[in-house]
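Of the protein chains in this complex, one is absent; all others appear in place.
Order as written gives the chain letters A and B; numbering starts at 1 within each chain.
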Amino acid sequence: MHPAIDWFSLPSLLKFLAAWMLLLSFALLAQRRLLSLIHLLAWQGVTLAVSTALVAELTGDRLLWLSAALTFALKGLLVPTLLHRLLRRLQVRGDVEMSLNVTSTQLIGIVLVIFAFALAAPLSGALPAATHGMLGIALAAFLLAFLMMITRRKAISEVVGFLAMDNALFFAATSATLGMPLIVELGVALDALIAFVILGVFFFHIRESFESLDLHWLEHLREDQ
Amino acid sequence: MNWGAWGVQTIQVLLALAIAPLFAAWLQMLRSLLQNRRPAGLGQAYRDLRRLFHKESLLPEGSSWLFRFSPYVLFGTKVMALTLVPIVAVNPPLARAADVIALVGLLAVARVFQVLAAMDTGTAFADLGAHREMLVSALAEPALLTAFFIASLLAGSTSLSTIALHAQQGMFSLHPSMVFAAAAFFLVLLIENARIPVDNPATHLELTMIHEAMLLEYSGRHLALLEWGAQVKLLLYVAMGIALFFPWGIADQANPIALLLACLAFVGKLFLAAPILALVETLLAKKRLFRVPEFAASAFLFGVIGLLTHFMLGA
Partner (left out) sequence: MILLWLLGSALAGVPILAFWGDGRKGRWLFVAINFLVLLCSVLAAKDFLQHGPLAAMGEELRMDAFSLILVLLNSVVGMMTAWFSAGYWQQEVQHHSFGKGRQRLYHAMFQSFLATMLLALLSNNLGILWVALEGATLSTVLLVSLQRSGESLEAAWKYFILCGVGLAMALFGTVLLYFAAQPVLGTGARALLWSALHHHAASLNGTVMALTFVFILVGYGTKVGLAPLNSWLPDAHAAGPSTVSAVLSGLLLNVALYAILRYKSLADAALGPVFASRLLLAFGLLSLLLAAFSMLRQHDVKRLFAYSSVEHMGIICIAFGLGGPLAIFAGVLHMLGHSLAKSSVFFSVGRAVQESDSRELEDLRGILASRPVLGWSLLLSILAILGMPPGSLFLSEFLIVVASIQQAWFITPLLLLGLGTAFAAILPRLLQMLYGAPNSPKVMLSSKDLRPAFLQILAVMTLGIWIPASLDSWMHSVAGILQ
C-alpha cells in the first residue's frame, strides 16, 4: 500500500477548496432555478468557512477561528435561510430569466477566468508558497459573480450574485492575504448584514409597487424621460 | 510471452464482464429502495440476459447487414475498451497498444455504429433517438477528452495505467485542476450512460427517449448483447473514474495476494459508487431535451477551466 502523501497537508487542502470555490462560482453562473442558486450560495459559504479555518490553523492566528465561525453562521446558515424565507414569503416562482442564454454566459465566463488568471499570474511570485494561485482563483470567482449579476433579470438572482461577489472577496482576504485585521473584517461583516437587511426591506417595497420582482419592470427610468 | 500478465489481463476482462450486470442490478435495487419500491433482486439482470439469449431475434423489414452486425461491433469495442483500463492491475499487456485518446476513439466507434444501425431501421423513433444521441455526445466527447487531458498533463503520459500509477503514488495531491476534471468526468458519466438528469433508462415514453429509442427495434440475442454492452459501458466509466481519481488498491505487481486484494478493493469501490449514483439519480429530475446540450456544455467548460487552472496557475 502506498501512503497517501500530500493529501492532508494544509496548503494542498487549501488549493482543493479554492478549486471547489471556483467550481461553485461557475455552477452559480450556469444555474437556472432560484432554489438551487440559494443552495449553491450556502455551499460557497461553508467552503469559505472551512478555508478560513484552515488558514487559521496554518497561520496560528486565533482570531481567524472566530472569523471562520462567524462566516459559517452568517454565510453558510443565516443568509441562505433568510433568502429562502424571503423567496417563500414573496411567493416568487419559476426560473431565473437571463439576458443571454446559458451557454454564451458560460463562454464569457471562461474568457473572464482566463483574464483573471492572466492578471494574477505575475503576482504569484510575490506570494508565499501556500497561497500560490489563490489570488487568481479569487479574482476569477469575483469576476464570475460580477458576470452573474449583469446577466440576470430577477432581483433575487442579482442579490445572490452580489453575495457571491462578497464571498469571493472574503476568500481573497483570507486565503490570498492570510487574513485581514479583525476590526476590518468585523466592519465588513457588519456592513454586509445591514446591507442584507436593507435588501429585505427593499424587496417588499419593490414587490408592492411593481407586483413582481422581475427587473424588467425596473427599467422605466431612462435618459429621454 | 508473459503468461502471468496475459492471465491477469484475461481475468480482468472476464471479471468485468461478469460483474457488469451485477453492478447494474445493484444500482437498480438502490434506486428502487430510495423510491420506496420493492427491489427486483440482485440476480435480475442475469435473469433478463438469459431470457433474452434464449429468445428468437427478429429483424425489421428493410434493414440491412448493419443492423445485424452492430450489436457485435458494440460489444466487441466495449470489451476492447475493457482491456485498456486498469481494473485490478496496472499495465495489462494490451494497454500498451492504445492510450486514453484511443479509448475515447473506441467508444466513438461504438456510438457511430449504434447510431447508424438505428437509422438503418427506417422507423421514426429510432431515427429520433439517433439524432438526439449525436446532439448530446457532440459536446460530451470533448468534455471527456479535456478531463483526460488534465490527468495526462499532470501524470506526463496519456496511458491510463501510468496515470493510475501516478495518482496512486500521491503525485496529484489535491490539484485544483483535478477537481475540475472530476466534475467534468462525473457529468460525462451521467450523459454517456443515459442516467437521469439526461435520460431516463427506464422510460417507456418514446418522446423522451435518447438511448432507449435506438434499442427499440432489437430483440433476442441482439438485444441481450446491447443490454449487456450498456452495462459494461457503465462499469467501464466507473472503472475509469476509479483509475483516475481513486486508484488506491490497484495492484502494480503480479503476485496473487496483491491481485486478490485488488479485486476486493475494486468490488468494494463499486459497492460504494452505486449509492452515489443512485442518490444523484433520485434527487435530480430529468432535464428537458433542449437543456441537455447546456449540461454537456457545462461539462466541457469545467474541463476547460481545469486546463486553464493547470496552465496558467501551475496548479
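The rule is short, and it goes like this: a contact is a pair of C-beta atoms (placed from the backbone, for glycine too) under 8 Å apart; a residue touches a chain by one contact, two chains touch by 3 or more.
Please read these numbers as outputs of a predicted model, since none were measured by experiment.
Of the chains on view, those touched by the hidden chain across the whole complex are A.
When the omitted chain is restored, the residue from A:Leu74, A:Leu100, A:Ile114 or A:Ala195 that touches it is A:Ala195. For the chain missing from the display, the contacting residue among A:Leu82, A:Ile110 or A:Leu169 is A:Leu169, taking the whole complex into account.
What chain A contributes to its contact with the hidden chain is residues 61, 119, 122-123, 126, 135, 139, 142, 146, 149, 155, 158, 162, 165-166, 169, 172-173, 176-181, 183-184, 187-188, 190-191, 194-195, 198-199, 201-202, 205-206, 209-210, 218-221, 223-225.
Assume only the chains that are shown with their structure count from here on.
Those residues of chain B lying in contact with chain A across their complex are 168-170, 173-177, 179-180, 183, 248, 293-294, 297-298, 301-302, 304-305, 308-309, 312-315. Listed in rising order, the residues of chain A touching chain B in the complex are 1-7, 9, 12-13, 15-16, 18-20, 22-23, 26-27, 30, 101-103, 106-107, 109-110, 113-114, 117-118, 120-121, 124, 132-133, 136-137.
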